[in-house]
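What you see is the complex with one protein chain gone and the rest in place.
Letters A and B mark the chains as written, and numbering starts fresh at 1 in each.
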Amino acid sequence: MTDSAKHDEILLSCQNVSFRYHKGPWILRNINLDIRRHERLGLIGPSGYGKSTLSRLLAGYDSPTEGEILWKGKKLPQKGFCPVQMIYQHPEKALDPRWKLKRSVSEGWQPDEELLKRLNINSKLWFSRYPNELSGGELQRFCVARVLAPDTEFIIADEMSTMLDAITQAQIWNVLLDEVKKRDLGLLVITHNNSLAEKLCTRIVDLRDINGAF
Amino acid sequence: MNKDKIILEVEDISVSFRMYDKGLSKHDLTVIKKLNVTVHEGEILAIVGASGSGKSVLAHAVLGILPSNASVGGEIRYCGKQLTNSLRKEKVGSEIIMIPQSVTYLDPLMKAGKQVRGLKGTKQQLEEAFRRYGLDKSAEKKYPFQLSGGMARRVLISTAVISDAKLILADEPTPGLSEDMAAETMRHFRELADQGCGILMITHDIEAALKAADTIAVFYDGETIDCCTADDFRQGRDALKHPYTKALWSALPENGFLSADASELMKGAL
Partner (left out) sequence: MKNMRKHGILNRRTLTLIIIALSVIIILAVTAAGFIMDEELYAPHFAEKNLPPSGHHLFGTDWMGRDMFARTVKGLSVSIYIGLLASCATSVIALFLGVIAGTFGKYASGIFNWFVDIFMGIPHLILLILISLLLGKGAKGVAIGVIVTHWCSLGRIVQAEVLALKDSQFVKASEKLGKTKLWIAFHHIMPHVVPQFIVGLILMFPHAIMHESSITFLGFGLPAEQPAIGIILSEAMKHLTTGMWWLAVMPGISLLIIVVLFEAIGSHLRMLLDPYSAQE
């Protein structure tokens, strides 16, 4: 594959994806969406339109009721390190409350000092603490460091900075954006904040326009 | 309405929690060091600060619902009188109303209408409030889990309208709402304030706060470090005085999205 073709490669692709719980109403209906390597896609739309559900499907947490989700044309690998990693809205839920942060942050790989420093993680002070001793903004930095492993190729940020104050939000996003650009990672930003999406993304999709369930 | 009448005055409030270390020794964890705010009649005051920095504790202190290991210093006055536990008993739920963060605070086993009416509301008031917030009559008979996010939010707000609230405490009213819905919530707050309520809004979301608030108090590291009008904020960086507040403004996605080191800023300010 040439460099430019690689740059333009389709990483994640939804093909006629529909989803519902059991026999409940359709939450997602006939969604078609391709996300390419070179773009940073913003998925916006009000709550209740299935943004988070779609992100869970894309990350492989749930399977679509109908249709297919493809990672580079194939099914997403179920075992081993997943190339698609997710950052959640509530970092305190994404970290084991009984684990010290040093252990949590190195669960998938050993982040280097330089990255930790850029994320403003005070490793001396915070590594020996438990999640309930730090604030949400501090914890989210750990979650970001944790998913930036060498094997990660795509990052889904589901309302990652919704609970953070503006300064922390800018700080964490700037580091993540740098990494994404430097390593040519795919990025999907799910947010309800239009100005944030405009700042971060190269393409914005409103879920209301592509979700046939509404 | 008297714009000079002070509804809530919080003076030098500090809150700390007694926590255990690894073994048996204890230490005090101070969440709020020194918090000063004043809410006037018809005013919306937003306390803005990082999430997890202990802002919500303020609301709990006002309502007197802190856990048993907390100790509070300083003074809280409601309409000029010191807010004691006996005064709280009288006012909380009727004149002082808390609008919680999410629907999970509604009783899942009680129909929405009944919860909104509470102990004192009448049927007319309920219908009136529901009409006002565009809630269908059938919503009265629904349980919280049957309401959509937006409806639930309006139900929460109607609890405040139905009681003759003078002071409304709103804890993080916007996260999880789309921009339209957040704007609508803010509009409802503005209406309530224009009728003479004092509203204390606790949020980390400056953009939402700016839509409705008159005054913004910036909370950082346990203290209210700056208090400015929302107009200052709208005017831009140069109208703001404190370096942290300036940085807050510049960090907004529409204003440059600049990162800053908060602790460095604070050092510079001293």
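The rule we apply is simple: contacts are C-beta pairs under 8 Å (C-beta built on N, C-alpha and C of every residue); 3 or more make two chains touch, one makes a residue touch a chain.
Every value quoted in this text rests on a predicted model; they were computed, and no experiment measured them.
Participant: Using the definition of touch stated at the top, determine which of A:22, A:74 or A:98 touches the missing chain.
Facilitator: A:98
Participant: Determine which one of A:14, A:31, A:58 or A:86 touches the chain that has been left out.
Facilitator: Only one listed residue reaches the unshown chain, and that is A:86.
Participant: Pick out which of B:173, B:222 or B:253 touches the chain that's been left out of the picture.
Facilitator: The single option touching the absent chain is B:222.
Participant: Determine and list the subunit A residues touching the chain excluded from the picture.
Facilitator: That gives, for subunit A, the contact residues 59-61, 79-82, 84-86, 88, 90, 93-98, 104, 107-108, 132, 146, 149.
By our rule, only the chains that are shown with their structure count from here on.
Participant: Between subunit A and subunit B, tell me the centre distance in angstrom, where each centre is the average of that chain's C-alpha atoms.
Facilitator: That pair's centroid distance is 30 Å.
Participant: In their complex, what parts of subunit A are in touch with subunit B?
Facilitator: Subunit A reaches subunit B through residues 45-48, 120, 134-138, 159, 162-171, 173-175, 192-196, 198-200.
Participant: Where on subunit B is subunit A touching in the complex?
Facilitator: Interface residues on subunit B, with respect to subunit A: 48-53, 148-150, 175-181, 204, 206-207, 247-248, 251-254, 257-262.
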